[in-house]
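As you look at this complex, bear in mind that one protein chain is not there, while each of the others sits in place.
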Amino acid sequence: MQKITRDQLVEKAVALLSDGTVSAVLGWSRGEFDYDITPAVFKSAEEVKENFVWNDFCGANFSKYLVAQTGKVEGKILVFLKPCDTYSFNQLLTEHRFDREKVYAVGIPCEGMADIAKVREIVGDGIVSIEDDGESLKVSTLYADAPVLVGAKDVMAERCVNCKSKKHVAFDELMGEDGEVIESARFDEVARLEAMTPDERFLFWQNELSRCIRCNACRDACPACTCEKCVFDNPDSAVENKAPANSFEEKMFHIIRAFHVAGRCTDCGECSRVCPQNIPLHLLNRKFIKDINEFYGEYQAGAEVGSRAPLVDYTTEDLEPGEVFERGDQDA
Amino acid sequence: MQVKEYKPLIVAFCCNWCSYAGADLAGNNRLNYPADVKIIRVPCSCRVNPMFILRAFQRGADGVIICGCHPGDCHYTSGNYYTRRRMAALFSMLDFLGIEKERTRVEWVSAAEGAKFAATMNEFAQTVASLGENKRLEDLRCKK
Partner (left out) sequence: MRKCSLDSINKIFGKIAETNKLYLPVDGSDGVAVYTKWEEGKEWSNALNTVRSPKDFFFPQVENLMEFKTSGKNIELTDIREEAEDFVIFGVRACDVRSFDILDRVFLTDPVDSFYASRREHGVIVSVACSKPSETCFCQTFDNIDATNPLGDVTAWKTEDSVYFKANTEKGEAFMKKIESLTEECDDTAVAAEKDKIAAIMKKLPLKDLSADAFGGGKTDTFFNVPEWDELSATCLGCGTCTFVCPTCQCYDIKDFNTGNGVIRYRCWDSCMYSEFTKMAHGNNRLSQKERFRQRFMHKLVYYPENNEGIFGCVGCGRCLAKCPISMNIVKVMKKIGGKVNE
(Lines give C-alpha, C1' and ligand atoms only; values in the text may rest on other atoms or scores of the structure.)
Protein backbone atom coordinates (compact mmCIF):
# COMPACT_ATOMS: atom_id res chain seq x y z
CA MET A 1 0.00 0.00 0.00
CA GLN A 2 3.02 2.30 0.04
CA LYS A 3 2.97 4.94 -2.68
CA ILE A 4 6.68 5.09 -3.08
CA THR A 5 8.37 1.95 -4.33
CA ARG A 6 11.42 0.06 -3.21
CA ASP A 7 13.05 0.64 -6.57
CA GLN A 8 12.76 4.40 -6.23
CA LEU A 9 14.42 4.30 -2.82
CA VAL A 10 17.16 1.94 -3.99
CA GLU A 11 17.82 4.17 -6.97
CA LYS A 12 18.10 7.20 -4.72
CA ALA A 13 20.41 5.44 -2.27
CA VAL A 14 22.62 4.08 -5.01
CA ALA A 15 22.86 7.49 -6.67
CA LEU A 16 23.83 9.23 -3.45
CA LEU A 17 26.37 6.55 -2.59
CA SER A 18 27.86 6.64 -6.09
CA ASP A 19 28.29 10.39 -6.33
CA GLY A 20 29.90 10.46 -2.91
CA THR A 21 27.22 12.58 -1.21
CA VAL A 22 26.91 9.90 1.46
CA SER A 23 29.14 7.05 2.54
CA ALA A 24 26.53 4.94 4.27
CA VAL A 25 22.79 4.33 4.15
CA LEU A 26 20.55 3.64 7.08
CA GLY A 27 17.77 1.49 5.71
CA TRP A 28 15.61 -1.56 6.12
CA SER A 29 17.15 -4.92 5.34
CA ARG A 30 15.45 -8.03 4.03
CA GLY A 31 14.64 -10.72 6.57
CA GLU A 32 13.87 -14.43 6.50
CA PHE A 33 10.23 -13.69 5.85
CA ASP A 34 8.46 -10.75 4.30
CA TYR A 35 7.77 -9.09 7.61
CA ASP A 36 10.87 -9.50 9.81
CA ILE A 37 12.79 -6.50 8.64
CA THR A 38 16.00 -5.42 10.32
CA PRO A 39 17.36 -1.89 10.33
CA ALA A 40 20.79 -1.97 8.75
CA VAL A 41 23.72 0.24 7.81
CA PHE A 42 24.49 -0.29 4.13
CA LYS A 43 27.99 0.64 3.05
CA SER A 44 27.89 -0.13 -0.66
CA ALA A 45 25.56 0.14 -3.63
CA GLU A 46 25.71 -3.65 -4.06
CA GLU A 47 24.45 -4.24 -0.54
CA VAL A 48 21.65 -1.78 -1.09
CA LYS A 49 20.60 -3.40 -4.37
CA GLU A 50 20.64 -6.84 -2.82
CA ASN A 51 19.14 -6.36 0.61
CA PHE A 52 17.33 -3.05 0.84
CA VAL A 53 13.63 -3.51 1.33
CA TRP A 54 10.65 -1.20 1.59
CA ASN A 55 7.22 -2.53 2.37
CA ASP A 56 4.43 -2.32 4.92
CA PHE A 57 6.58 -3.75 7.68
CA CYS A 58 9.31 -1.09 7.65
CA GLY A 59 8.10 0.47 10.88
CA ALA A 60 11.43 1.01 12.62
CA ASN A 61 12.23 4.64 13.34
CA PHE A 62 15.85 5.33 12.39
CA SER A 63 16.29 8.68 14.12
CA LYS A 64 17.83 7.27 17.24
CA TYR A 65 20.39 5.27 15.29
CA LEU A 66 21.84 8.54 14.06
CA VAL A 67 23.19 9.22 17.55
CA ALA A 68 25.51 6.23 17.35
CA GLN A 69 26.00 6.00 13.60
CA THR A 70 26.99 9.62 12.91
CA GLY A 71 29.88 9.03 15.27
CA LYS A 72 30.95 5.84 13.51
CA VAL A 73 30.58 6.65 9.84
CA GLU A 74 33.11 8.73 7.87
CA GLY A 75 31.31 11.31 5.80
CA LYS A 76 27.56 11.69 5.59
CA ILE A 77 24.97 9.07 6.29
CA LEU A 78 21.76 8.81 4.30
CA VAL A 79 18.64 8.24 6.32
CA PHE A 80 15.13 7.67 5.03
CA LEU A 81 12.56 9.29 7.26
CA LYS A 82 8.85 8.66 7.33
CA PRO A 83 6.80 11.66 8.49
CA CYS A 84 6.62 10.48 12.12
CA ASP A 85 10.37 9.79 12.13
CA THR A 86 11.09 13.39 11.20
CA TYR A 87 9.61 14.57 14.50
CA SER A 88 12.01 12.36 16.44
CA PHE A 89 14.79 13.60 14.17
CA ASN A 90 14.05 17.21 15.10
CA GLN A 91 13.68 16.43 18.76
CA LEU A 92 17.11 14.79 18.81
CA LEU A 93 18.55 17.83 17.04
CA THR A 94 16.93 20.08 19.62
CA GLU A 95 18.75 18.07 22.26
CA HIS A 96 22.03 18.23 20.33
CA ARG A 97 22.28 14.47 20.12
CA PHE A 98 23.85 14.22 16.69
CA ASP A 99 25.61 16.36 14.14
CA ARG A 100 23.14 17.56 11.50
CA GLU A 101 25.99 18.13 9.07
CA LYS A 102 26.72 14.43 9.01
CA VAL A 103 23.25 13.43 7.89
CA TYR A 104 21.54 13.51 4.52
CA ALA A 105 17.86 13.10 5.30
CA VAL A 106 15.43 11.98 2.64
CA GLY A 107 11.78 12.33 3.55
CA ILE A 108 9.57 9.58 2.22
CA PRO A 109 5.79 9.36 2.33
CA CYS A 110 4.17 6.66 4.40
CA GLU A 111 0.70 5.24 4.03
CA GLY A 112 0.79 3.53 7.37
CA MET A 113 2.57 0.39 8.48
CA ALA A 114 1.08 -3.02 9.08
CA ASP A 115 1.19 -4.84 12.38
CA ILE A 116 2.13 -8.48 11.94
CA ALA A 117 0.21 -9.39 15.10
CA LYS A 118 -2.98 -8.08 13.48
CA VAL A 119 -2.21 -10.05 10.32
CA ARG A 120 -1.83 -13.18 12.44
CA GLU A 121 -5.13 -12.53 14.17
CA ILE A 122 -6.84 -12.73 10.79
CA VAL A 123 -4.92 -15.38 8.90
CA GLY A 124 -3.51 -17.43 11.77
CA ASP A 125 -0.01 -18.76 12.21
CA GLY A 126 2.44 -20.12 9.67
CA ILE A 127 2.80 -17.07 7.43
CA VAL A 128 5.15 -17.94 4.58
CA SER A 129 4.73 -14.98 2.30
CA ILE A 130 3.06 -11.59 2.17
CA GLU A 131 2.59 -9.81 -1.13
CA ASP A 132 1.35 -6.28 -1.48
CA ASP A 133 -1.16 -5.77 -4.27
CA GLY A 134 -1.92 -2.14 -3.63
CA GLU A 135 -5.04 -2.09 -1.48
CA SER A 136 -4.55 -5.34 0.33
CA LEU A 137 -1.98 -7.85 1.45
CA LYS A 138 -1.97 -11.32 -0.04
CA VAL A 139 -0.91 -13.64 2.75
CA SER A 140 0.03 -17.26 2.16
CA THR A 141 0.18 -19.58 5.11
CA LEU A 142 1.16 -23.16 5.72
CA TYR A 143 -2.40 -24.02 6.62
CA ALA A 144 -4.63 -22.26 4.10
CA ASP A 145 -4.91 -23.77 0.64
CA ALA A 146 -5.14 -20.41 -1.05
CA PRO A 147 -3.61 -17.04 -0.12
CA VAL A 148 -5.81 -14.89 2.09
CA LEU A 149 -6.44 -11.28 1.15
CA VAL A 150 -6.42 -8.88 4.07
CA GLY A 151 -7.24 -5.21 3.74
CA ALA A 152 -4.28 -2.96 4.44
CA LYS A 153 -6.51 -0.84 6.67
CA ASP A 154 -7.54 -3.86 8.74
CA VAL A 155 -4.02 -4.74 9.75
CA MET A 156 -2.65 -1.25 10.17
CA ALA A 157 -0.66 -0.66 13.36
CA GLU A 158 -2.49 1.30 16.04
CA ARG A 159 -0.04 4.17 15.83
CA CYS A 160 -0.68 4.46 12.09
CA VAL A 161 -4.45 4.28 12.41
CA ASN A 162 -4.07 7.27 14.73
CA CYS A 163 -1.36 8.91 12.63
CA LYS A 164 -0.81 12.47 13.82
CA SER A 165 0.94 13.81 10.76
CA LYS A 166 1.82 12.97 7.20
CA LYS A 167 3.88 16.13 7.02
CA HIS A 168 7.68 15.94 7.00
CA VAL A 169 9.13 18.44 9.42
CA ALA A 170 12.76 17.79 8.50
CA PHE A 171 14.52 16.69 5.34
CA ASP A 172 17.24 17.62 2.90
CA GLU A 173 15.26 16.18 0.07
CA LEU A 174 11.71 14.99 -0.20
CA MET A 175 10.56 12.10 -2.34
CA GLY A 176 6.93 12.02 -3.32
CA GLU A 177 4.40 14.43 -1.96
CA ASP A 178 4.34 15.98 1.46
CA GLY A 179 1.22 15.54 3.56
CA GLU A 180 -0.55 17.49 6.26
CA VAL A 181 -0.81 17.38 10.01
CA ILE A 182 -3.82 15.23 10.79
CA GLU A 183 -6.56 15.75 13.35
CA SER A 184 -6.27 12.26 14.74
CA ALA A 185 -8.26 10.43 17.36
CA ARG A 186 -5.10 9.47 19.19
CA PHE A 187 -6.25 10.77 22.56
CA ASP A 188 -9.56 8.91 22.52
CA GLU A 189 -8.24 5.88 24.33
CA VAL A 190 -6.61 8.10 26.98
CA ALA A 191 -9.92 9.91 27.42
CA ARG A 192 -11.72 6.59 27.75
CA LEU A 193 -9.40 5.62 30.58
CA GLU A 194 -9.73 9.02 32.21
CA ALA A 195 -13.47 8.56 32.28
CA MET A 196 -13.14 5.35 34.29
CA THR A 197 -13.14 5.34 38.07
CA PRO A 198 -9.73 5.29 39.76
CA ASP A 199 -10.39 1.68 40.78
CA GLU A 200 -11.03 0.65 37.20
CA ARG A 201 -7.96 2.48 36.01
CA PHE A 202 -5.87 0.87 38.70
CA LEU A 203 -7.03 -2.60 37.69
CA PHE A 204 -6.48 -1.83 34.02
CA TRP A 205 -2.88 -0.76 34.54
CA GLN A 206 -2.14 -3.42 37.13
CA ASN A 207 -3.18 -6.00 34.56
CA GLU A 208 -1.24 -4.41 31.71
CA LEU A 209 1.94 -3.68 33.63
CA SER A 210 2.00 -7.06 35.35
CA ARG A 211 3.00 -8.56 32.02
CA CYS A 212 6.20 -6.49 31.90
CA ILE A 213 9.32 -8.63 31.72
CA ARG A 214 11.64 -5.65 32.10
CA CYS A 215 13.44 -6.31 28.85
CA ASN A 216 13.87 -2.55 28.52
CA ALA A 217 12.99 -2.69 24.82
CA CYS A 218 10.60 0.27 25.23
CA ARG A 219 13.40 2.35 26.62
CA ASP A 220 16.05 1.14 24.22
CA ALA A 221 13.93 1.74 21.15
CA CYS A 222 12.71 5.17 22.28
CA PRO A 223 14.24 8.04 20.30
CA ALA A 224 13.76 10.30 23.33
CA CYS A 225 15.69 7.93 25.63
CA THR A 226 19.26 8.74 24.74
CA CYS A 227 20.94 9.17 28.12
CA GLU A 228 24.50 7.92 28.08
CA LYS A 229 23.68 6.03 31.24
CA CYS A 230 20.12 5.28 32.26
CA VAL A 231 19.35 5.55 35.95
CA PHE A 232 17.92 2.05 35.77
CA ASP A 233 21.26 0.71 34.50
CA ASN A 234 23.33 2.45 37.08
CA PRO A 235 24.29 0.18 39.99
CA ASP A 236 24.99 3.27 42.10
CA SER A 237 21.52 4.74 41.64
CA ALA A 238 19.87 2.49 44.24
CA VAL A 239 17.02 1.90 41.82
CA GLU A 240 18.95 -0.20 39.37
CA ASN A 241 16.89 -3.25 39.12
CA LYS A 242 16.89 -5.76 36.34
CA ALA A 243 13.73 -7.47 37.40
CA PRO A 244 10.12 -6.55 37.87
CA ALA A 245 10.35 -7.88 41.42
CA ASN A 246 6.82 -6.81 42.28
CA SER A 247 4.02 -4.55 41.14
CA PHE A 248 5.69 -1.52 42.65
CA GLU A 249 8.84 -1.97 40.60
CA GLU A 250 6.77 -2.37 37.46
CA LYS A 251 4.88 0.84 38.09
CA MET A 252 7.95 2.79 39.09
CA PHE A 253 9.82 1.83 35.97
CA HIS A 254 7.01 2.75 33.64
CA ILE A 255 6.07 5.99 35.42
CA ILE A 256 9.66 7.17 35.44
CA ARG A 257 10.26 6.08 31.85
CA ALA A 258 7.22 7.97 30.63
CA PHE A 259 7.89 10.97 32.85
CA HIS A 260 11.45 11.26 31.66
CA VAL A 261 10.31 11.65 28.07
CA ALA A 262 7.26 13.77 28.92
CA GLY A 263 7.30 16.92 26.83
CA ARG A 264 9.98 15.43 24.59
CA CYS A 265 8.05 12.40 23.38
CA THR A 266 6.92 12.90 19.79
CA ASP A 267 4.42 10.04 20.04
CA CYS A 268 6.19 7.91 17.45
CA GLY A 269 4.84 4.76 19.06
CA GLU A 270 8.04 2.72 19.00
CA CYS A 271 7.61 1.76 22.68
CA SER A 272 4.39 -0.10 22.02
CA ARG A 273 5.61 -1.55 18.75
CA VAL A 274 8.62 -3.21 20.34
CA CYS A 275 6.96 -4.42 23.55
CA PRO A 276 7.10 -8.24 23.45
CA GLN A 277 4.20 -8.36 25.89
CA ASN A 278 1.88 -5.99 24.00
CA ILE A 279 1.60 -3.48 26.83
CA PRO A 280 0.00 -0.26 25.48
CA LEU A 281 2.88 1.88 26.71
CA HIS A 282 2.09 4.68 24.28
CA LEU A 283 -0.97 5.47 26.39
CA LEU A 284 1.27 6.63 29.24
CA ASN A 285 3.13 8.93 26.89
CA ARG A 286 -0.07 10.18 25.31
CA LYS A 287 -1.50 10.95 28.73
CA PHE A 288 1.43 13.29 29.33
CA ILE A 289 1.04 14.84 25.89
CA LYS A 290 -2.68 15.33 26.39
CA ASP A 291 -2.15 16.87 29.83
CA ILE A 292 0.57 19.18 28.59
CA ASN A 293 -1.65 20.33 25.73
CA GLU A 294 -4.47 21.04 28.15
CA PHE A 295 -2.41 22.65 30.90
CA TYR A 296 0.16 24.63 28.95
CA GLY A 297 -1.16 24.92 25.43
CA GLU A 298 -0.78 22.74 22.35
CA TYR A 299 2.73 21.46 21.95
CA GLN A 300 4.10 18.91 19.53
CA ALA A 301 7.61 17.77 20.37
CA GLY A 302 9.85 17.77 17.31
CA ALA A 303 7.61 19.98 15.21
CA GLU A 304 10.46 22.45 15.07
CA VAL A 305 14.09 22.39 16.11
CA GLY A 306 14.95 24.38 19.20
CA SER A 307 11.52 24.63 20.80
CA ARG A 308 11.53 24.40 24.56
CA ALA A 309 9.92 21.31 26.01
CA PRO A 310 7.03 22.28 28.30
CA LEU A 311 8.43 20.57 31.37
CA VAL A 312 11.67 22.53 31.17
CA ASP A 313 9.77 25.74 30.76
CA TYR A 314 7.27 27.74 32.82
CA THR A 315 5.12 30.80 33.02
CA THR A 316 4.28 32.63 36.21
CA GLU A 317 0.60 31.94 35.56
CA ASP A 318 0.73 28.13 35.40
CA LEU A 319 -1.97 26.18 37.14
CA GLU A 320 -1.22 24.64 40.52
CA PRO A 321 -0.77 20.86 40.80
CA GLY A 322 -3.90 20.73 42.95
CA GLU A 323 -5.94 22.51 40.29
CA VAL A 324 -5.24 19.73 37.83
CA PHE A 325 -7.94 17.68 39.47
CA GLU A 326 -10.36 20.53 39.96
CA ARG A 327 -10.31 20.94 36.21
CA GLY A 328 -11.02 17.25 35.86
CA ASP A 329 -13.96 17.48 38.28
CA GLN A 330 -15.44 20.34 36.32
CA ASP A 331 -15.19 18.35 33.13
CA ALA A 332 -16.91 15.39 34.67
CA MET B 1 -5.66 -7.75 71.50
CA GLN B 2 -5.51 -4.05 71.29
CA VAL B 3 -5.94 -2.63 67.81
CA LYS B 4 -3.25 -0.15 67.00
CA GLU B 5 -4.59 3.17 65.94
CA TYR B 6 -3.75 3.84 62.32
CA LYS B 7 -1.46 6.78 61.86
CA PRO B 8 -0.38 7.62 58.37
CA LEU B 9 3.28 8.07 57.61
CA ILE B 10 3.84 11.28 55.72
CA VAL B 11 6.96 12.41 53.95
CA ALA B 12 7.33 16.14 53.49
CA PHE B 13 9.98 17.44 51.13
CA CYS B 14 10.70 20.97 52.30
CA CYS B 15 12.85 23.51 50.52
CA ASN B 16 15.73 24.81 52.54
CA TRP B 17 14.93 28.48 52.14
CA CYS B 18 11.22 28.81 52.84
CA SER B 19 9.31 25.75 53.91
CA TYR B 20 11.96 24.23 56.11
CA ALA B 21 12.28 27.54 57.89
CA GLY B 22 8.48 27.60 58.07
CA ALA B 23 8.55 24.20 59.76
CA ASP B 24 11.16 25.57 62.14
CA LEU B 25 8.95 28.50 62.97
CA ALA B 26 6.04 26.17 63.61
CA GLY B 27 8.26 24.37 66.11
CA ASN B 28 9.45 27.58 67.74
CA ASN B 29 5.87 28.72 68.13
CA ARG B 30 4.95 25.37 69.73
CA LEU B 31 2.37 24.65 67.08
CA ASN B 32 1.28 21.05 66.89
CA TYR B 33 1.45 18.89 63.85
CA PRO B 34 1.59 15.08 63.65
CA ALA B 35 4.85 13.43 64.62
CA ASP B 36 4.42 11.05 61.71
CA VAL B 37 5.31 13.79 59.26
CA LYS B 38 8.91 13.13 58.33
CA ILE B 39 10.60 16.16 56.90
CA ILE B 40 13.29 15.80 54.27
CA ARG B 41 15.14 19.00 53.56
CA VAL B 42 15.98 19.70 49.94
CA PRO B 43 17.88 22.70 48.53
CA CYS B 44 14.87 23.67 46.40
CA SER B 45 11.50 22.07 45.78
CA CYS B 46 12.60 21.43 42.20
CA ARG B 47 15.27 19.09 43.55
CA VAL B 48 12.48 16.59 44.12
CA ASN B 49 12.76 14.02 41.39
CA PRO B 50 9.55 12.03 40.73
CA MET B 51 11.59 9.02 41.73
CA PHE B 52 11.93 10.43 45.27
CA ILE B 53 8.17 10.52 45.60
CA LEU B 54 7.71 6.99 44.32
CA ARG B 55 10.46 5.71 46.55
CA ALA B 56 8.91 7.38 49.56
CA PHE B 57 5.74 5.42 48.82
CA GLN B 58 7.81 2.29 48.33
CA ARG B 59 9.41 2.68 51.74
CA GLY B 60 6.05 2.92 53.42
CA ALA B 61 4.85 6.50 53.10
CA ASP B 62 1.07 6.92 52.92
CA GLY B 63 1.26 10.47 51.67
CA VAL B 64 3.90 12.72 50.16
CA ILE B 65 3.83 16.49 50.26
CA ILE B 66 6.24 18.89 48.62
CA CYS B 67 6.66 22.33 50.13
CA GLY B 68 8.50 25.18 48.52
CA CYS B 69 8.70 28.94 48.39
CA HIS B 70 5.69 30.79 47.02
CA PRO B 71 5.81 31.25 43.26
CA GLY B 72 7.94 34.31 42.60
CA ASP B 73 9.87 33.92 45.84
CA CYS B 74 12.18 31.06 44.89
CA HIS B 75 15.68 31.52 46.27
CA TYR B 76 16.94 30.40 42.86
CA THR B 77 14.44 32.61 41.02
CA SER B 78 12.54 29.94 39.13
CA GLY B 79 12.99 26.51 40.76
CA ASN B 80 9.48 26.29 42.13
CA TYR B 81 7.94 27.15 38.76
CA TYR B 82 9.51 23.98 37.39
CA THR B 83 8.28 22.06 40.41
CA ARG B 84 4.79 23.30 39.70
CA ARG B 85 4.77 21.98 36.14
CA ARG B 86 6.47 18.71 36.90
CA MET B 87 4.27 17.86 39.82
CA ALA B 88 1.13 18.79 37.93
CA ALA B 89 2.14 16.31 35.23
CA LEU B 90 3.25 13.64 37.68
CA PHE B 91 0.19 13.83 39.93
CA SER B 92 -2.06 13.64 36.94
CA MET B 93 -0.20 10.53 35.78
CA LEU B 94 -0.50 8.90 39.20
CA ASP B 95 -4.21 9.57 39.05
CA PHE B 96 -4.28 8.07 35.55
CA LEU B 97 -2.80 4.88 37.00
CA GLY B 98 -5.56 4.82 39.58
CA ILE B 99 -3.45 5.91 42.53
CA GLU B 100 -5.43 8.08 44.94
CA LYS B 101 -4.74 11.70 44.05
CA GLU B 102 -5.21 12.84 47.64
CA ARG B 103 -1.96 11.15 48.66
CA THR B 104 0.21 13.69 46.90
CA ARG B 105 0.21 17.44 47.28
CA VAL B 106 2.24 20.57 46.66
CA GLU B 107 1.98 23.53 49.05
CA TRP B 108 3.85 26.82 49.07
CA VAL B 109 4.95 27.74 52.59
CA SER B 110 7.16 30.71 53.31
CA ALA B 111 9.60 31.10 56.20
CA ALA B 112 7.10 33.33 57.95
CA GLU B 113 4.21 30.87 57.65
CA GLY B 114 4.78 28.61 60.63
CA ALA B 115 1.07 28.49 61.26
CA LYS B 116 0.32 27.59 57.67
CA PHE B 117 2.89 24.80 57.82
CA ALA B 118 1.31 23.26 60.90
CA ALA B 119 -2.20 23.68 59.55
CA THR B 120 -1.24 22.17 56.18
CA MET B 121 0.35 19.16 57.82
CA ASN B 122 -2.60 18.61 60.14
CA GLU B 123 -5.04 18.83 57.30
CA PHE B 124 -2.97 16.63 54.95
CA ALA B 125 -2.44 14.00 57.66
CA GLN B 126 -6.17 13.91 58.20
CA THR B 127 -6.89 13.54 54.50
CA VAL B 128 -4.38 10.72 54.15
CA ALA B 129 -5.65 9.05 57.31
CA SER B 130 -9.13 8.97 55.86
CA LEU B 131 -7.76 7.13 52.81
CA GLY B 132 -6.08 4.51 54.96
CA GLU B 133 -2.89 2.71 54.21
CA ASN B 134 -1.17 3.17 50.87
CA LYS B 135 -1.90 -0.05 49.02
CA ARG B 136 -1.59 0.95 45.41
CA LEU B 137 2.03 2.01 45.49
CA GLU B 138 3.25 -0.30 48.19
CA ASP B 139 6.22 -2.58 48.15
CA LEU B 140 5.43 -5.53 50.38
CA ARG B 141 9.10 -6.23 50.91
CA CYS B 142 9.34 -2.98 52.86
CA LYS B 143 6.32 -3.68 55.03
CA LYS B 144 7.69 -6.57 57.05
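Letters are used for the chains, namely A and B, taken in the order the chains are written, and counting of residues starts over at 1 for each.
The working rule: a contact is a pair of C-beta atoms (placed from the backbone, for glycine too) under 8 Å apart; a residue touches a chain by one contact, two chains touch by 3 or more.
Treat the numbers as computed from the prediction; the structure is a model and nothing was measured.
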Per the touch definition above, residue among A:Glu101, A:Asp125, A:Glu298 or A:Glu317 touching the missing chain: A:Asp125
Options A:Tyr65, A:Phe80, A:Phe98 or A:Phe187, residue touching the unrepresented chain: A:Tyr65
Residue among A:Glu50, A:Glu200 or A:Asp233 that touches the chain left out of view: A:Asp233
Interface with the undisplayed chain - residues on chain A: 31-33, 36-41, 60, 65, 69, 121, 124-128, 142-143, 207, 211, 213-217, 219-221, 233, 235, 240-245, 273-274, 276-278
Positions on chain B where the hidden chain makes contact: 59-60, 141-142, 144
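The rule is short, and it goes like this: only the chains that are shown with their structure count from here on.
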Centre-of-Cα separation between chain B and chain A, whole angstrom: 36
Residues on chain B engaged by chain A in the complex (per definition of touch): 50-51, 54-55, 57-58, 71-72, 78, 81-82, 84-101, 104-106, 136-141
Chain A residues touching chain B - in the complex, by the definition given at the top: 190, 193-194, 198-206, 231, 239, 245-246, 248-249, 251-252, 255-256, 258-259, 262-263, 284, 287-288, 291-292, 295-296, 310-316, 318-325, 328
